[in-house]
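For this view, one protein chain was removed and the others were kept in their places.
Chain lettering (A, B and C) follows the sequence in which the chains are written, and residue indices restart at 1 in each chain.
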Amino acid sequence: MEQVKCLRMSTQPTLELIFDVPRIEEKLLAKSARMHNLSVRLTNVRKQPLIFERPGVDVSLVRCISMYNAAHSAAVREAASIRAINNSSSIICSGNKILTVAKLKASGLPVPRTAVGLAPESAEKALENVGLPAVDKPPIGSWGRLVALIKDEQTFKTLLEHREMMPTGILRAHLIQEYIDLPNRDVRTLVIGEEVLGAIFRYRGDGEWRTNVARGGLPVTAYLNEELRELSIKTAKAVGGEIVSVDIFETSDGSYLVNEVNGVPEFKGLMQATGIDVPEKILKYSIEVAKR
Amino acid sequence: MEQVKCLRMSTQPTLELIFDVPRIEEKLLAKSARMHNLSVRLTNVRKQPLIFERPGVDVSLVRCISMYNAAHSAAVREAASIRAINNSSSIICSGNKILTVAKLKASGLPVPRTAVGLAPESAEKALENVGLPAVDKPPIGSWGRLVALIKDEQTFKTLLEHREMMPTGILRAHLIQEYIDLPNRDVRTLVIGEEVLGAIFRYRGDGEWRTNVARGGLPVTAYLNEELRELSIKTAKAVGGEIVSVDIFETSDGSYLVNEVNGVPEFKGLMQATGIDVPEKILKYSIEVAKR
Amino acid sequence: MEQVKCLRMSTQPTLELIFDVPRIEEKLLAKSARMHNLSVRLTNVRKQPLIFERPGVDVSLVRCISMYNAAHSAAVREAASIRAINNSSSIICSGNKILTVAKLKASGLPVPRTAVGLAPESAEKALENVGLPAVDKPPIGSWGRLVALIKDEQTFKTLLEHREMMPTGILRAHLIQEYIDLPNRDVRTLVIGEEVLGAIFRYRGDGEWRTNVARGGLPVTAYLNEELRELSIKTAKAVGGEIVSVDIFETSDGSYLVNEVNGVPEFKGLMQATGIDVPEKILKYSIEVAKR
Partner (left out) sequence: MEQVKCLRMSTQPTLELIFDVPRIEEKLLAKSARMHNLSVRLTNVRKQPLIFERPGVDVSLVRCISMYNAAHSAAVREAASIRAINNSSSIICSGNKILTVAKLKASGLPVPRTAVGLAPESAEKALENVGLPAVDKPPIGSWGRLVALIKDEQTFKTLLEHREMMPTGILRAHLIQEYIDLPNRDVRTLVIGEEVLGAIFRYRGDGEWRTNVARGGLPVTAYLNEELRELSIKTAKAVGGEIVSVDIFETSDGSYLVNEVNGVPEFKGLMQATGIDVPEKILKYSIEVAKR
């Protein structure tokens, strides 16, 4: 990405945009910052070290694809008393599906029936507890990766074996959840501070049971009712995040269940579907936070 | 481990001992609980699933070797309003050396000069920032594993290549710290609540620059002066832990630097060197916490 | 394992037993060598380096569990003109299911309908070519590990994703074979030189579609008919092995298909079922080879 000119005016705070691999979202944020003449510093953590000193910025917007890079960047900034958006603990929580469900349960929010197995034997018992069909997820991972629909125990045993071969312990942990038979779509909302910016349906792609846009899911504007709005705000608070997307299931009886939270949310689909200028909203919020 | 009889008396809280691979420490804790006739439940997370319901215990002592297992276990208990010792966020923080240093710096505690590199290019610049000789650590890992002493840049480049081949992103992040030329030993203290139980020196084993007991380090009782006591308590608070061990460097000018914190501390060496009955102290503390 | 006394008599060749992790088979071989007063040298490649000089032995029996250790050990001995049993190229071939099928096909031997996919897209086309139900195997691996029964395409896609996360390229290759509906068992024969020592049925364990003894399969003596004998000898020749076990399917029309070959065969099950003294046979054969 091109470097953004740093116009430091007396009253304007400086925003740091921290990234590793710039996606369309990070490029849109940088472009919007340029258009609005903001004082922005771009920090590519693949190229620049993080040191524990005040970096001359007032707020850091953390946009790393790698959850670990995001958490580590936020933590180093926090050590220098810089406000990181999101903060490191909310990035860690929303980046880990077991921690997320735990925080949602602790806040009394509705989630699918869930059990955790930290090894093959306990995972088999977790599946018994939840029942078939079920969904098996590792705690970390994006775009639905390694998320498996379990219809029978034999397939589950095969998957357990595959997961045991994964080279890192965290991919050998299993979050087992009841399979929610969705009406061909789920809902995603985007929270910024106290505001819910909008909601979209993500319709499943052909031959795919997951709704991820990365898996052919189609984003379509959804009506943001009061219940969705409230659930989204409470979810963001439960994980301690300021800018998060929330994936929500509508069950057959019309109630909602929170599925996942993303602490470094992609928002291209929501922009396309709703026309909302998300980068501007994010930048405006961040600048306001810095001024407080 | 043998199952401990669960004598539930009206006034006595039930303690859960959560583990994965029982070490000598977990066996000593279970044995001590039996001797003191405590109501204890043993939960082996490799065999038993974790479900998000009240498990009929009052406090959970988290003793998993795997940091991820420890954090996930604590989080599931917290979701059911069970007090976990340590709590999930302190386990995550003390299990990650970048997050630990960030919290220590945020609390103004003394640590070696440190920089973070999240990829080879930024790691090389982090090394420039810190200077040679330096120590290169991945954020996670126990017993000094993958901790490397860097004396020249060529060796560092070779190590960068090796780390890039690691199969999980978190092992490709680098915490670079100035090498502290120790007097052949470091200090380890053990904190339980507001109390520092004791301190030991760990003398380096032959031909090894690291002091880890797992690498031949020899534990010897150390005098616990007021400065060490205060630094240990502040460190535990900084990472939010109740039962932690703290590794401390004595520098040549007599000052102290906090090196690492362990949120699921091994304590065999300290028991041997000091004669303190650590399991009893830990159990007593946990029961008191449960009664509050 | 205890070291075996090396009684070097003028006319007796010295046999080297090369191993990494000694199983019951390697212990039985060492014990049998002691009983028969053979001149044997035990080489644990985890402890002893391999150098490219004549090691003072006449023949090397390669018994490493790790296929790579076995192949590397055999190759180093061959470089010093020591006969390795099996030789390095047959160990490499029988340790890799794609290379094995290729050699069997090249020799005109019967195998299940097979296609190979070296990436997800080509693996999906390989499955189309073979049809459902099918068996999906990585080229390397023992005891049926990661061998999956594929009944539907959705499950296959989930497995493809899991395999793409494997940390080594060779585990991301797919050997897709038609599923042979067995009569609850397969046949395993053991070849030593020009002789087929015996045959066993391996009956499937409960709730398991694979017949591996490591997965609860039950070994039972089988009648070694002429067709099995001939097929086994031809299979050993096709992969270039002297001591191999051959896994064979009986199809519903009474014909045989070769499934797999093992170049460092376990033989405990065959010993138990048939009472044949396999270690003695192996040692006798190796000594004879050394005398030639």
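By our rule, a contact is a pair of C-beta atoms (placed from the backbone, for glycine too) under 8 Å apart; a residue touches a chain by one contact, two chains touch by 3 or more.
Worth saying up front: this structure is predicted, and the values here are computed from it rather than measured.
Novice: So which shown chains sit in contact with the chain we cannot see?
Specialist: B, C
Novice: Considering the whole complex, which of C:98, C:134, C:150 or C:213 touches the chain not shown?
Specialist: C:98
Novice: Please pick, from C:85, C:126, C:264 or C:287, the residue that touches the omitted chain in the full complex.
Specialist: Counting the whole complex, the residue in contact with the absent chain is C:126.
Novice: In the complete complex, the non-displayed chain touches which residues of chain C?
Specialist: Where chain C meets the chain not shown: residues 20, 45-52, 66, 68-69, 71-73, 75-76, 78-81, 88-89, 92, 98-99, 101-103, 105-106, 114-119, 121-123, 125-126, 129, 139, 167-171, 173, 176.
Novice: Spell out the interface residues on chain B facing the chain that's missing from view.
Specialist: For chain B, the residues touching the absent chain are 145-146, 148-149, 153-155, 158-159, 161-163, 165-167, 171, 207, 209.
Rule of thumb we're sticking to: only the chains that are shown with their structure count from here on.
Novice: Need the most distant chain from chain A, centre defined as the mean of C-alpha atoms.
Specialist: Farthest chain from chain A, going by C-alpha centroids: C.
Novice: So what's the Cα centroid distance for chain A and chain C, whole Å?
Specialist: Their C-alpha centroids are separated by 47 Å.
Novice: How far is the middle of chain A from the middle of chain B, if each middle is the mean of its Cα atoms, in Å?
Specialist: Here the centre of chain B sits 29 Å away from the centre of chain A.
Novice: Mark out which residues of chain B touch at least two other chains, giving numbers and ranges.
Specialist: 167
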